[in-house]
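Heads up, one of the protein chains got dropped from this complex, but the rest are sitting where they should.
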Amino acid sequence: MFAELLQYLLSGLTIGAIYALAGLGFSIIYNASHVINFAQGEFIMIGGMASATLTASGVPLPLAIMIGCGGAMLVGVLVAKFAVERARNASTVTLIIITIGASIFLRGVAELVWGKDFKRLDAFSGETPIQIMGASMQPQSLWVVGTAGVLIVAIGLFFARTLTGKAILATSHNRLAAQLVGIDVKRVVLASFALSAALGAVGGAVVAPITFSYTEMGIMLGLKGFTAAVLGGLGHGPGAVAGGLIVGIAEALGAGYISSAYKDAVAFVIILAVLLFMPNGLFGKRGTERV
Amino acid sequence: MKMLATTDLSPDITAQARRVGPPILKVEHLSREFGGVLAIGDLSFAIAAGDIHSIIGPNGAGKTTLFNLVTGVYKPSGGRVLFDGADVSGMAPYRLAARGMSRTFQNLQIFFNMTALENVMVGRHLHLNTRLLPALFRVPSLVRKDREAKDRAAQLMADVGLGKYVDADAASMPYGALKRLEIARALASEPKLLLLDEPAAGLNATESREIDEVIKTVAASGVTIVLVEHDMKMVMGISHRITALNQGRMLAEGTPQEVAANPDVIAAYLGAAP
Partner (left out) sequence: MNALLHGRLTGLLALGAVIAVLPAFLPNNFYLDIAILAGFNAVVCVGLNLLIGYAGQISLGHAGFFGIGAYASGVLVGTYGWPPIVALLAGAVFVGLLAFLVAKPILRLKGHYLAMATLGIGIIVSIVLRTESGLTGGPDGMMVEPFKIFGVELYGEKVWYWVVGVLLVGVVWLSLNLIDSPMGRALRAVHGSEVAAEVVGVDTARFKVMVFVLSAVFASVAGSLFAHYAGLITPAKADFFKSIELVTMVVFGGMASTFGAVVGAVVLTLLPQALTIFQDYQQIVLGGILMATMVFMPKGLLPTLAALLPARRRA
């Protein structure tokens, strides 16, 4: 009974950590540019595919992850520069379609480069399950949770301690004022895309041994990441992390106790329920419209 | 900066003997806070039917917040708003509009996705058939009344001096014209009480005088007007009564002469200690 619950919690935590990373990616870009980047899932896919295919051709794993990460960052910057930046004053719908166009484009390129097959990436430290109080856990889950934890703390420090991080925060609060004090707002947007891409790609690499890599792996992960970001309150970093963990754990519990077929629906049921009562998410600030 | 003391009071209205109507709007102990900061505190006053009643005060005095509370855009934290004798505190703006209250905005709220004429026609909303099925099937009575509404909107535009913009897209109109477009749109709803939030802000002297004339004409037609305006010459010239606010509280109330002579008001405007 308890072992079963623990089992669900552990698997929920693992997938929740990936949602948290994706959600954080959504939040960072939203803060810098007020864009919801529907291509966020493709960054995850790039990380997963690059590390799987590169290691298969003999590249050492850490290097493969770094290359995947670098590639995703480059793609992120290109998307920001050639699509998002040019449509600066476009409406919300238009921007959403631009990033959806980008994600279709990226999936097309990925299929051309890597093919449609599932790619396998070996677990980082073996596949001997670890037994915890009757529940068993893949060592890779520890990698996922650990890596996500380290990245989340690092992002927190980045925003709190570094000048670039503060510049991004300042831009999100007041773009014009940030510009006036000499912050290069365009570079902030590019930096935020690069940062989100890196988060996604690393997440994709560590989760690949569990989920396999394929060119469509980013679609649901990306949508769940968006759910996490909205659940926490758009633009609220710690909220997105909490949102990701909540979605992941609820999904695992739902799959375990209710119906595994409805696993993917859980996230969306939660978000609808929360938005009914808290239109700005769990931690989002309540705005009063100025007229 | 314009100083009250040097503003000459135009005698045309203030000198006249004036009938005082029953209050159309009463505000009782009204307050509203934003995150612990009191924007309006324990404010009470009444506005007589038929008056042009101005609300003045330095920036941050709470004038626009007061407008938003009275028109239902914000909900009060405490106190009541009585319109035509009924408690309307926190009532949605569209319900207040149906009771005969409309307003304009300090920061323009124009429907930029429509023509100027259509903007004013939206003001006729309450007087038209706005149901779905008649609209979908374009029943003749709806079309006929819509045509009348269109003529009426065009007339209103002419009345506020926008005759040449009837066919223009709202997005292509200059700022001064948009200010008047808001007035025309509000008038189209046939309000009993019209709240104007800085109708002359950003206008040049000629445009200001034109707005001034428009307001007087509207008032003469029996509409009660509440005016927030920084142009003291205009305020002193057309107001029957003035309420002065400072930091969300009542500072003084009376005729233009009384308020202008009030030491607290002068101090608030000059920033000196009372």
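A and B are the chain letters, set down in written order, and residue numbers restart from 1 in every chain.
We take it that a contact is a pair of C-beta atoms (placed from the backbone, for glycine too) under 8 Å apart; a residue touches a chain by one contact, two chains touch by 3 or more.
Just so it is clear, the model here is predicted, and its values are computed rather than measured.
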Out of B:58, B:93 or B:254, only one touches the absent chain, namely B:93
Full-complex touch with the removed chain, picking from B:80, B:125, B:216 or B:230, is B:125
Considering the entire assembly, which residues of chain A contact the chain that has been omitted? 30, 36, 82-83, 86-87, 89-98, 100-109, 111-112, 223, 226-227, 230, 234, 259, 261-262, 264-265, 268-269, 271-272, 275-276, 279-281, 289, 291
Residues of chain B (touch criterion as defined above) contacting the omitted chain: 71-73, 92-94, 96-98, 101-103, 105, 109-114, 118, 121-126, 128-132, 134-138, 142, 146-147, 149-150, 182, 185-186, 188-189
